[in-house]
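Subset of chains shown; positions unchanged.
Chain lettering (A and B) follows the sequence in which the chains are written, and residue indices restart at 1 in each chain.
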Amino acid sequence: VSEAPRQMSHMTWPEVRAAVERGAGVILPLGSTEQHGLHLPLACDAICAADLALAVAEQTDCVVAPPIVYGYRSRPMSGGGQGFVGTTSISGQTLILTVRDVVAEFLRHGFRRIVLLNWHNENSNFMYEGAHLALEGRPGDEAKILVIESPFERLSDATMEELFAGDFPGWATEHAAIMETSVMLHLHPDLVHFDRAVDDRVARATPYEVLPVQPEFVTESGSLWKATRASAEKGERAWKEIVGPLVEAVLTELPVQAGA
Amino acid sequence: VSEAPRQMSHMTWPEVRAAVERGAGVILPLGSTEQHGLHLPLACDAICAADLALAVAEQTDCVVAPPIVYGYRSRPMSGGGQGFVGTTSISGQTLILTVRDVVAEFLRHGFRRIVLLNWHNENSNFMYEGAHLALEGRPGDEAKILVIESPFERLSDATMEELFAGDFPGWATEHAAIMETSVMLHLHPDLVHFDRAVDDRVARATPYEVLPVQPEFVTESGSLWKATRASAEKGERAWKEIVGPLVEAVLTELPVQAGA
């Protein structure tokens, strides 16, 4: 099984059928197409979600479905907001329906271990609702859906200290900043223009939002925090601590069946 | 102005028109009809949202619109989930459209200071999307919408210590427990069956969710934490620290106009 193909997009249909039959699960990565500062690519969230899904899949006998690459509208406080050129978002209803349709197909395929794995804060709740709708009217279905909206909340204190040196602004604010830049330097250094990275912060950080988006809640660069403090080493360390608990979560909630 | 009527439901239309003309704002409270343990009423969220709106309105020259009393589906980790009898929820799309329609009406009325004030964690994002949709296609409109999804995140360290004694489980988990029970004991002791309150906790607390809802993520009582530790004194203290920053937020983002 460990050498089974993992990327559904590259598999043939008999390969997917074989996966279903041996009890494999399926992971749907959710990301975005959203500005990530002066130095990271728009697909940062989608890339991280897809890579994370693959890393988890290999240790939990899952296949990875093609990622959702357009996410819900960017918010100023967690992604810079909808004012940036390049940020390309979909509405709440569109995201709900997309997840509903795709998960309903997984159920039709016969998958009974389904994971929604998100790396774009704004997708929360909409993706949950999509999963809920897909299950409605199938009370007898034995499938379980693991909904992971925030995948990087279990870093150890030591790692948090190494990354943020006591200056952690909260995950929402940590957009295109230390953690994401570090992870991208670790996974895809070729996609990072680290020389362009800047430290930034919104003029006012608030636990609420104002619509239409006001300039003082948006940074000029798009990074919301100190991107220059990132490093590949920090990325590697964080990545390991992100992957580990998720593997454990999948194995706990959606155990691999004996003999698989 | 300080004696102006505040409850839109009890105002006549000329009174609302007068409020608009003098530059008053409008606050829409969002709650839920959701189980709140053995001792709190289903309307707990709606009541807190409405009372909070009124408290803020009086200090910021706003009127309070009738609350949204049916909220998005309860989640196991923040409200016990959709398994309880009594919990009466609406879908994501229904909530989005409701907020869109109501806010569009506020804009038609001429309100330019609009606040969405939520006391039900699960309404987040859906209510934001509703506000976003209401503004679409009105690029020249001068109205501002303040979207407050989490109103109680700014308690002082001292108050947090008094409430939780070092044992704070996170706001999501603090459902029908110390803070909400205390606030209700402070505001509406007649609606609290404090003798029925119990301490409870889910068998497993996770930073993700599983659908369909699994029994081990749900408590028997519906409280997710230690309700018996609540008191009216704690409620009064918390309430004051909840109201204060919100008043400040409204005055900062939606300043009362001179002469109003």
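In this section, a residue touches a chain if its C-beta (ideal position, glycine included) is under 8 Å from a C-beta of that chain, and two chains touch if they have at least 3 such contacts.
Note that this is a predicted model, so its numbers are computed, not measured.
Each chain in view is the same protein; 2 are placed here, and the whole complex, as held in this structure file, contains 6 copies.
We take it that only the chains that are shown with their structure count from here on.
Between chain A and chain B the CA-based rotation angle works out to 180°, given as a multiple of 5. Chain A and chain B have Cα centroids separated by 28 Å.
On chain A, the positions that touch chain B within their shared complex are 72-73, 75, 91-93, 96, 122, 124-126, 128-129, 131-133, 135, 144-150, 153-154, 206-212, 214, 249, 253.
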